[in-house]
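Apart from one protein chain that is not included, each protein chain of the complex appears where it belongs.
Per-chain numbering from 1; labels A, B and C assigned in written order.
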Amino acid sequence: MEIRVQREDFVASEEALALTRSRADVGAVVTFVGLCRDEGGKLAALEIEHYPGMAEAEIALVVEEARQRWPLLGLRVIHRYGRLAPGDQIVMVATASSHRGAAFAAAEFLMDYMKTRAPFWKRARGVDGAVQGWVEAKDADDASAARWRAP
Amino acid sequence: MEIRVQREDFVASEEALALTRSRADVGAVVTFVGLCRDEGGKLAALEIEHYPGMAEAEIALVVEEARQRWPLLGLRVIHRYGRLAPGDQIVMVATASSHRGAAFAAAEFLMDYMKTRAPFWKRARGVDGAVQGWVEAKDADDASAARWRAP
Amino acid sequence: MKAVYFAWVRERIGKAEEEIDPPAEVVTVADLIGWLSRRDEGYAHAFENPRTIRAALDRAHVKPDAALAGAREVAFFPPMTGG
Partner (left out) sequence: MKAVYFAWVRERIGKAEEEIDPPAEVVTVADLIGWLSRRDEGYAHAFENPRTIRAALDRAHVKPDAALAGAREVAFFPPMTGG
């Protein structure tokens, strides 16, 4: 399955390997893994809420756009929800193509677009147990997504 | 070890995981794997020759430049030599950073620069056993490397 | 129609979902935000800054001027922070 939204952890390398198994036309595989940072020791956990159904649908739209833009031979997107501790994996994308330029560009595009379009929200919990509040969307993420738009 | 030039295969995921082990400040890991393509069934093997000593030294220079350009928390570069079959892994880079932009950019930079600077040469062997000759350097690779230079 | 709320929109309103039955003059998403905001302080607080509210109709992003038309599910939430 190309797209998964799940509570469970994943093994990024198995997802990436699946893209090249029993084929020899893939020349480049790019894997991105996003992890929960401890924010200098202040963060105890991230709680990730999502909109079931819409999360999968929005990621599917982003995947479809990536497929139209680049000649991809395979891809995987996994986004977790629930409570995650520092060091835990949050999200991964893996892209396979004949050439490295397409694989790199598509992986970065998928991450940029997913961050601004897919309905997930992060709440930070501090090491003192207190809720630190909802993570605010960053203008930098909108800017990252905007650069893929035609001028 | 950050840089390895070796005949043996590698496990990209273990290299990437080593970058995040027992630390929680890494927010993004990008892994690139370059593989031997079968060129539509025509290629039987790639024979990769390298300049021992200089290969490691040139990759080290590229790594040093990447470290100066981006705030990296870890990286790995492995380049193989010897005879490789379609589907075999040739090269990998893995980069770790707090944020995804730096990890993506550094990984792509490392590949672009390594392709044009590191002393490796590929020779293709066809399925009929005949040597197809040395792979020619591509202008596209020079162009990919050139875009990292300041205007 | 069904209304669903996420993240701090859900917390301020105090529920994750509910059935709503807006009157005929509530035509657009923006109209619905105004109508809900007049219900009580929780809704008013959730919708106090329209810039930070995103909406979806039947699980697709829409702008405030989108018509509710025959939508079965409307969702309100803050800007996304996944990835």
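Throughout what follows, contacts are C-beta pairs under 8 Å (C-beta built on N, C-alpha and C of every residue); 3 or more make two chains touch, one makes a residue touch a chain.
This structure is a prediction, so every number in the text was calculated from the model and none was measured.
Q: Determine which of the presented chains are touched by the chain that is not presented, and list them.
A: Over the full assembly, the chain not pictured touches B.
Q: Going by the contact rule already stated, which one of B:Trp70, B:Phe104 or B:Phe120 would touch the omitted chain in the full complex?
A: For the chain that is not drawn, the touching residue is B:Phe120.
Q: Can you name the residues of subunit B that touch the chain not displayed here?
A: 34, 48-51, 53-55, 57-58, 79, 90-91, 111, 114-123, 134-137, 141
Note that in this section only the chains that are shown with their structure count from here on.
Q: Quick one: which chains contact subunit B and subunit C both?
A: Output, common partners of subunit B and subunit C: A.
Q: How many angstrom between the C-alpha centroids of subunit C and subunit B?
A: About 49 Å separates the centre of subunit B from that of subunit C.
Q: Any idea how many Å lie between the Cα centroids of subunit A and subunit B?
A: The computed centroid separation for subunit A versus subunit B comes out at 23 Å.
Q: Report the inter-centroid distance (CA atoms only) between subunit A and subunit C in whole Å.
A: 26
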